[in-house]
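Missing here: one protein chain of the complex. Every other protein chain is in place.
Moving on, here comes chain A:
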Amino acid sequence: MLISFQAASRHVSRRMAVPLVSQAVKFSVSAGAYSSVNADEVAKFAAASHEWWDPKGQFGMLHMMNPVRMKYIRDVFLKYSPAAGADPNVARPLEGKKVLDVGCGGGLLSESLRRLGATVTGIDASSENVAMATHHASLDPMLQENLAYRSITVENLLQEVGASHFDMVCSLEVIEHVNNQDVFIQNCMDLVKPEGLAVFSTINRTPTSYLLTILMAEHVLRWVPPGTHDHSTYVTPSELESFVRAAERSPHHPANCSLDIVDTRGIAYLPLENKWQVLDSSTVASKFPFGGDLDMNYVMTVVKRPFKESDAKPAETDIGAATMGLQRESLSGL
């Protein structure tokens, strides 16, 4: 079933890509410098805050996805951060690193980051979520230190602690719930130290994702409550890339750094095995013969890379460039 959706959507997305993308471009350009917080979205999640940690609750899918996301974060951190080359076989590879979890919700990701050794700040616009996260963390002796939650927006945090503060900024499955997505990305990138990383994940805006995340997941299978997702706010990889590029023009962005997108890949749910999996090229070939591995959830890693004297502006070497080629060619005049 999944395969035939992919096949059909590939066909459809070529023709639909242009109108969708230009719609999105108009949306972001006119947004201006408002806050990224979307009050309705915040309220929606705040109402569900007590369900965050129920393994059978509405966030069950996120729980299942978490180990996969964590493994990815661990892998890219070891590969791209200054600690790269360090022994990958340590239990706490993030020891001593300052990490920000933007849109932390009930603390699902923050707790995992803390257990890998990081000094974690989790922020969420909803104070109910922050209360839930704080309470849940208090139940685990391993989480008593170096983990703090705050109910604050990312722009206010930036004003408070200043730019270039964190070794890594993560914002997973959040951007589709905020207004002014370009400003949001800019604020996140500003908070990253030079040589640090940002990891973003979201859902691509494609017919496939409408079919699966809205029609199937919300209405037919009821894996999440209807209204959890709004298809128009999904972000395509090229839009996300453009937000990242735009962030280089932020007043807080250091002149001697560039923002390099080093990795973009899909995260798929395999229904027959009831698990999530980060896709790489070998998986794409075997499980999704019709391609389109970025059609649904995907994750993108950005490095704030200081120029070396010998560098010209580095060319893109990422996987994302090749696979996004299809969508890129339908973009014009961005």
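Methods note: a residue touches a chain if its C-beta (ideal position, glycine included) is under 8 Å from a C-beta of that chain, and two chains touch if they have at least 3 such contacts; residues count from 1.
In this section, contacts and distances are computed from a predicted model.
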UniProt name of the unshown chain, from "Ubiquinone biosynthesis monooxygenase COQ6, mitochondrial", "Peroxisomal targeting signal 2 receptor", "pyruvate dehydrogenase (acetyl-transferring)" or "ER membrane protein complex subunit 1"? "Ubiquinone biosynthesis monooxygenase COQ6, mitochondrial"
Given A:81, A:112 or A:301, the correct residue touching the omitted chain is A:112
List the chain A residues touching the unshown chain? 55, 63-64, 66-68, 70-71, 74, 89-92, 111-116, 135, 139-142
